[in-house]
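Below you'll find the structure I mean.
Apart from one protein chain that is not included, each protein chain of the complex appears where it belongs.
Labels run A and B following the written order; every chain starts at residue 1.
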């Protein structure tokens, strides 16, 4: 068999276990552990006057009840602000358990530990918390008026305010460019809240043996949880290990850390000396995990007769919920990625990150990009409509051309580095999507429209990831990397990279992710970065191992390393296949032994005659073992891109909206496994369809989330997702050895823009607010008819 | 008060003592250690917890264990044959019909029953058949493909 697996649709190596019920998700662990449940605030904003746990004390099976007052000083501190930013002048984070004030429905107030989850919930139901309700702040516009405050010391509810401006080539600012442009448009756009909503909620399971703490968490970043837990509990880092087991989806919500429970569960496990587990239920997930997407955008655009954008001025109100633990990454991403594949004359963007008495906002797949793309693509459509031009024509005149790469957008991206696009071919992509959807031949009819949306996605952000590769004396290859997996098929993709780099059959390769026992340095899985950053790190580590293997084999075969190749796990002399040595033997030779434990290892023992008596068994500068470790730290992000198009039909009577066709052209550089990439796109598009037509978090004026269930938060079923047609363009990234860009978030990003474009085309009514329901379309029709 | 019940799970009679309120999903997972059945919403919408009750798919989170005392259950752990995966399992692997794998056991049970009743479903029947199971990863494209593929495999092997 060939070991050249990079780029092949290799069957997933995680599937056999996941298909037979042998996966190990968080709640599958710790069968004998105690269970935790939380009393959560029923109020959006209130002062806690008193907590009476008395009535709960008689519940059989109750073990412990904790309020904030019971936490040691270090444990009870406000949770860390993970990504500080100079513009985030009023960053605020929650306490692990509410201290005096609750700021959203669902904020944890009391932790109960009991024999099982049933009894823990029984006890929760009996605990009486006396609240003094305060007036809640709900809705962006109400919030910025500042009449009521979410945090007493944050005037106007504005946590951060940031302006970025890029002048035109002639030095004029965006506002001036707009004023003097031949044509101008001004409008407002609204995007509502949704959420990652993985089918497995969060969860934490902790074991303390009196000296070492082991924590399992359904997280996107085990290394960071480890550091946070060690810091909060005052434990030396080596005494804490954190493992992300099989994780049932993340989509962003599990990158936040430490969640209150990630501190509280380990602390209580240590305090009680008992294994303890908390598995979030769906209701908890709705009201206490993170949401995203809510923004209001005020847009002004100036353009010429061809539709070339001369100036764009966008003011964004970003709903940040009650806290800002993840900093202002989401509105920064919106502000910068709004530019998409276009070169604008001048650009000014200003955002205010606004507190409301709702669940905190942190990245959800796409992380601010869907909003930015919605803004830019609505702008393109409006310009086309204003000028009476084809919508793709207006896009075409604004595209960055292939010869202009690297293209500097002259802004600062979410990683604090310049926003410089590495590579791409946007005109070709536009040609491909038009061809795929049949843009030029589309027959327009009442109730039938076509739409398009384009985006660029910064992927593979730093700071770094690492990889460790070890060949053992049985010829197996053990690959580990610190970041975690939530269904992206890392065990397969990384094994493909290792197989290709090392020349070893994939069956002999195993991959471990997200286990700090195996790899302690990592950042995490987010921002479509795993393949780029860990993938390249693993490739580099493999190259180290390969080099060492060839060096050792060269000695054994009395050949020059440059004449050697590895095929099917055997090192051989090019052109002389009999002169060979299996990697397993190389691994044995790499580790000089005193003691043998089998026939193979006997070859490396001191009387075997394999080592020269004139040199130390481990030469200077060498290490025992056939293994290698390396890191990849990108200078900047890579920039993937895509263009989507859709045909929709709207029912003239019921205003139901049906997506008839959905087409995707996607460029994420070189593909490691096209089957997996395609799966990522499918899933992203489905989430995008949810965000465009079905999903929203509905808060009432009291700050109650009134649709906190799968009955009323409408995630699409198979019956709601259209068939998705895909085509790939491969523009390798010049920034990394493998030439890859990320693909994880791609699918979701432009969907709202595309669907709005198509509905607008079908209806002839401006669609400026997403998601849109049949009821809302009916409302627009009624208003339009007036 | 605890109730002594017997469940025949994947062909094996299992005696277990449970309180009346124990959900079948929890009984399978925590009392019997069969953690392949997953719990995604506990209000019957997501379908992750779907198991076969006397061959028919049901939500184990909307069933009390005591109610099904004496009945036969099949969980994801019982779908594979003695030496290989079932056609439905193989089709899901072949078509990349799963990503994180959390919803997968529910889909596998649902599809197994669907194809037992209707060995050659149309596209519409497939969509209707899996319409009560949520997946947040795959966008369903490859799940639908896998159901058709499983029908082919079943036909080839029968």
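Brief remarks follow.
In the analysis below, a contact is a pair of C-beta atoms (placed from the backbone, for glycine too) under 8 Å apart; a residue touches a chain by one contact, two chains touch by 3 or more.
The definition used in the following text is that contacts and distances are computed from a predicted model.
Missing chain, UniProt protein name: "Xanthine dehydrogenase family protein subunit M", from among "N-methylhydantoinase A/oxoprolinase/acetone carboxylase, beta subunit", "Xanthine dehydrogenase family protein subunit M", "FtsX-like permease family protein" or "Ligase-associated DNA damage response endonuclease PdeM". Touching the missing chain, out of A:125, A:147 or A:635, is residue A:125. Considering A:147, A:186, A:576 or A:698, the position touching the chain not shown turns out to be A:698 (whole complex). Touch with the hidden chain on the side of subunit B covers residues 1, 3, 19-21, 23, 26, 42-44, 47, 50, 53, 56-59, 61-64, 66-67, 110, 128-129, 131-133. In the full complex, subunit A makes contact with the omitted chain through residues 117-118, 121-122, 125, 281-283, 653-656, 694, 698, 706-707, 709, 711-712, 714, 716-717, 719-720, 773-775, 778-779, 782.
The rule we apply is simple: only the chains that are shown with their structure count from here on.
Chain geometry summary: the mean Cα position of subunit A and that of subunit B are 29 Å apart. The part of subunit B that touches subunit A in the complex is made up of residues 19, 21-22, 29-30, 33-43, 45-46, 48, 75-77, 79-80, 85, 89, 92-94, 96, 98-105, 108, 127-128, 130-144. Put simply, subunit A touches subunit B in their complex at residues 11-12, 14-16, 18-25, 27-28, 31, 116, 118, 197-200, 246-249, 251, 281-282, 486-489, 675-676, 678-679, 681-687, 709-711, 715, 717-719, 721, 723-724, 747.
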